[in-house]
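Here the complex is missing a single protein chain, while all its other protein chains stay put.
A and B label the chains in the order they appear, each numbered from 1.
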């Protein structure tokens, strides 16, 4: 069983879509999520305190600053904007695919875990995530 | 076929559980492992020289120091202790799920690969990893 999850983004940060996945999975097996872009990521993270999401966004902004930053002047792929190559780097450091067990229709997430799209680009985007629910016999 | 692997941890570092997975998988297909927490990770790494594990722990301690470190003073999620938000960051940088092919009952691991839980918190924890063995026809 396949699906495509679409998420509209407005700048860097985490966009939760746990409920869209939760209400779609069925039976027992594994759900696979795969983000079809190279400048955003998937992430499983704490869904309780929104400060965690702010801190994550700020950490990655410091770890991989814009290509206009003096520390990043060795970058060559800069013509799509100062946020483009750093977005590819963040996409390399964070998951492109997730595999989550499903038991009797329920995602095997921990109590505080949510599923997020992590947007790395500044401009608004429409992002697509391919999903596949595989049921075991 | 589903299972939950439980691991007791006593501070940051790698805890191997390859044998628990190896003795549980069966037939031919894929085993999925998913850690149900946001402050520890899964990792496949070298199981030969324990220095590799020490170096990995020290690298991540330097890459993401405690929130009391001057370089981390922009963090806001600090009330659960100086090791808490850095643990979430490390959990974002390292795998939450692993998918490993299984052929006739054997994990398709390389010669030097072991499966680890990477604990990022200081205090003792009991960690749960959801596992699903999917057999192909």
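Heads up, the rule we're going with is that contacts are C-beta pairs under 8 Å (C-beta built on N, C-alpha and C of every residue); 3 or more make two chains touch, one makes a residue touch a chain.
Keep in mind that this is a model prediction, so the values were computed, not measured.
Chemist: Spell out the interface residues on subunit A facing the chain that's missing from view.
Modeler: 1-2, 32, 34, 36-38, 64, 74-77, 85, 88-89, 91-93, 95-99, 128, 130-132, 134-135
Chemist: Touching the hidden chain in the full complex, which residues of subunit B are there? Just list them.
Modeler: These residues touch the chain not displayed: 28-30, 43-46, 49, 51-52, 54-56, 58-59, 62, 93-95, 98-101, 103, 108-110, 112-113, 134, 136-137.
Just so we're on the same page, only the chains that are shown with their structure count from here on.
Chemist: Compute the distance, rounded to whole Å, between the mean C-alpha positions of subunit A and subunit B.
Modeler: 19
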